[in-house]
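Quick one: the structure is below, questions incoming.
Showing chain A:
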Amino acid sequence: MPGKTMNEFLSAALIVSGLAFFIAGGVGLLRLPDVYSRLHALTKADNLGLGLLVFGLLLSTDDAFVAVKLVLIWVLVLASSAASTYLIAQRARRRERGVWKP
Partner candidate 1 sequence: METLAWILLDTMLVTALLALGWGSLASKDLRRGVVLFIGFGLLLALVWVRLRAPDIALAEAAIGAGLTGALMLSALRDEPGTSSEAAGDASVRSTPVSASLLLTLLSAGLAIVLGAAFICALDRTDPASLAEEVFANLGVSGVSNPVTGVLLNFRAYDTLLELAVLTAAVLGILSLGPARSGYQASGPMLSGLTGWLVPVILVVSGYLLWVGAKAPGGAFQAGALLAAAGVLLRLAGHPSGGLPRELALRGLMVVGVAVFLIIGLTLMLVGRGFLDYPVAWAGSLILAIESAATLGIAATLIVAFLCGDPGQRPENHETADSGVPLAKCENNRRNTPR
Partner candidate 2 sequence: MITQQLIFGLAGVALFSLGLRMAFSPRALLRRILAINIAGAGLFLLLVSVAYRGREMAPDPVPHALVLTGIVVAFSATSLALALGRRLGGHREDD
């Protein structure tokens, strides 16, 4: 079945690109100089990394209910990440955390 292998290949490609964003997010969190830029790195893993991973897994799942749960997980993480990065940035501003100057 060529369709099946195509599907598997696409699924693997999506998962691998998702992983790349996870690693990028992790490295960014470690290397970037201040709180605000690190927050920016974090969202790459939350939004794109997990999103690509979810879509990769969607292609290889047969169960419609599991597929709905996968998408729901991504939407939840998106919303939580948006809210919590906002809250963290707000708190950092309130405490006057330093901004990196080149």
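The definition used in the following text is that a residue touches a chain if its C-beta (ideal position, glycine included) is under 8 Å from a C-beta of that chain, and two chains touch if they have at least 3 such contacts; residues count from 1.
Quick note on selection: all candidates are chains of the complex that A comes from, given by their letters.
This one's a predicted model, so the numbers in the text were calculated from it and none came from an experiment.
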{"item": "Selected neighbour of chain A [touch, this complex] from 1 or 2", "value": "1"}
{"item": "Interfacial residue positions of chain A with respect to candidate 1 in the complex", "value": "72, 76, 79-80, 83, 86-87, 90"}
